[in-house]
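I'd like to ask you about the structure that follows.
For this view, one protein chain was removed and the others were kept in their places.
This part shows chain A:
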Amino acid sequence: MESIEGLSARINQLQNEANEALARGDVDALTRIREHLQAAERQRNRVWEEALASASSPSPPHSPGSRAEGPEESLPVVTPTTARDAVRMALTDVGAPLDPKQIQLWGTAKYRTSFATSRAVYSLRRDEQRAWRQNPDGRFFYICPAISHDTLAPARAALTVSTWDDEDRILSPYTPRVAYLKLVLATAAAVKECPAAGPGDRRQLEVLLAKLARPLPNLPPRLADPAVVGEVAESELALIATADEDIRRASLERLAALSDEQRLFGQPLKVHSTSRRHA
């Protein structure tokens, strides 16, 4: 497979060519270049998928103040090109099960993409299980529902990635709150890390931070201050993170005992029909 550097260079070149064709008004050339461009982008996405899927657990959000340094900095800016991609990236960035609305908020503010509309995400969830059934090894990762810790049934809205550890895919009663707090932290960190990306990007993230921070307790009026908001979210998270983990871990054994499919997509809730009483 072509290297990521080679692919990125080719994509850049094709984009320039497309712009030139557009400027000339040469529609035929534009159509042809666009096809090449899309093929190259697909190829690049596969390389990314492969690389990201090999990182098996969700990465915690960068701690506030620590800008990514070293080799990461030289990577091209990654933007999702499909809804599926946007979902996986949001989940990995935040490191907790999120619902479609949260995924959409993150995708819009962080990557300025509009792929991950709630509807797209919901239908994605169905498609993924179908695709898994056809070929469990067909994709590098699958988008899965979080699994309720008690019933081991799929949670209604929260999503995870199949490559995560089992315990990270389980939903305890605390998890929705934990996920919200982690989303706040990821947003606060992103605002801090953002200055280089231009004022437009940062503004979107700040708006998201202000929105997310509003229901947090004891906040001063300057809601979009990432340091202050981060601190409040962090201190609440500290109060519940251990309990959340304990509850999720307690279900690990039961989850491991399920079939491969149910381990990823949850076991259907059994309805103990009242008709049995009449039988």
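In this section, a contact is a pair of C-beta atoms (placed from the backbone, for glycine too) under 8 Å apart; a residue touches a chain by one contact, two chains touch by 3 or more; residues count from 1.
In this text, contacts and distances are computed from a predicted model.
As stated in its UniProt record, the chain not included in the shown complex is "Secreted protein", which appears among "Xanthine dehydrogenase subunit D", "Acetolactate synthase small subunit", "Secreted protein" or "Osmoprotectant transport system permease protein". In the complete complex, the hidden chain is touched by one of A:H36, A:R177 or A:R203, namely A:R177. Looking at A:K101, A:R119 or A:R133, the residue that reaches the missing chain in the full complex is A:K101. Looking at chain A, the residues touching the absent chain are 101-102, 153, 155-156, 172-174, 176-177, 179-180, 183, 212, 214-217, 236, 239-240, 243, 247, 268-269, 271, 274, 278.
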